[in-house]
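For this view, one protein chain was removed and the others were kept in their places.
Our next item is chain A:
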């Protein structure tokens, strides 16, 4: 400044002062500050949005492609269930067979054991009987000796009389021996009869057991057949019900679509009519039509915003609950299908597209389970609620912090 004032103005020789450069520099800084203040707040939401790691995509329940997919899924599920059922039946049959075989074996073993026991018992009885016979013989001998002794004593005491009565004694002895023999005979016969009876009883029991076994086997077979039949009937009924349900759902969807189309057409027609009327009518009519139009647009936008906010909310909740397994590489991606109840409680979370890494899939499911329930579903408009009962969440580690 000082130099400029000192030198008189002449051609190019006026020295360059500092006033203009200072003004320019300050102006430049003010401009930079203004730019940073104005543009940064607008850019910030975009930046924060890009840091999301879970991309939630809504799977609409109305699209036809999804229907096909779901039918496919249902068919696949039914086939899987059927295969499972068959496998189970086979398994059961095999098990029953094995059981029967084991039973038979056990029975045979028992039979053998019983027979062995019986033989043992028979042997023992025989031994008893032999002992008894021997004892009886010994007894008889002793008695005979006794009788002999008595006879001899008597003979000695009354030799005369004895001799006279010898014949009688002889007869007596003979009678006694006879009786003894008869008793022995009798005993033997009785034993034989006993044995015979026992054998018969044995036989009888065996027969009865056989019959019993057969009856049981028969019974078992009948029961199994019955169960088999019931299961088949059950299966058949379930399949039919499934098909019926699918048909009904299909029907319902078609009706809804139809209704939706009709409504839309109605709406369209009404709007067109309105527009036409408005065009024909005075400018205030036009204004009113525009107002209604913008109202409808605003409502639609509001619903859209609510839906977006719900999806964002779910995404944020799941993101926060997600513990990414330490070994997961950033290239992994898993899609989880989430089914919600009417008030936002979690009905089921299943992997619809696996990442190939089990722990990663599990962590995704756990994140959804930890983030549930999503009570905000109730705050949505009823029409949107139905759409959000089922949606897909895609998990990608992306920019993991």
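One rule holds in what follows: a contact is a pair of C-beta atoms (placed from the backbone, for glycine too) under 8 Å apart; a residue touches a chain by one contact, two chains touch by 3 or more; residues count from 1.
Everything that follows uses one rule, which is that contacts and distances are computed from a predicted model.
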item	value
Name under which UniProt lists the unshown chain, selected from "Peptide ABC transporter substrate-binding protein", "Tol-Pal system protein TolQ", "Aspartyl/glutamyl-tRNA(Asn/Gln) amidotransferase subunit B" or "Chemotaxis protein CheA"	"Tol-Pal system protein TolQ"
Residue in contact with the excluded chain [from A:36, A:115 or A:157]	A:36
Residues belonging to chain A that touch the chain removed from view	7, 10, 12-13, 15-18, 20-22, 24-26, 28-29, 32, 36-37, 40-41, 44
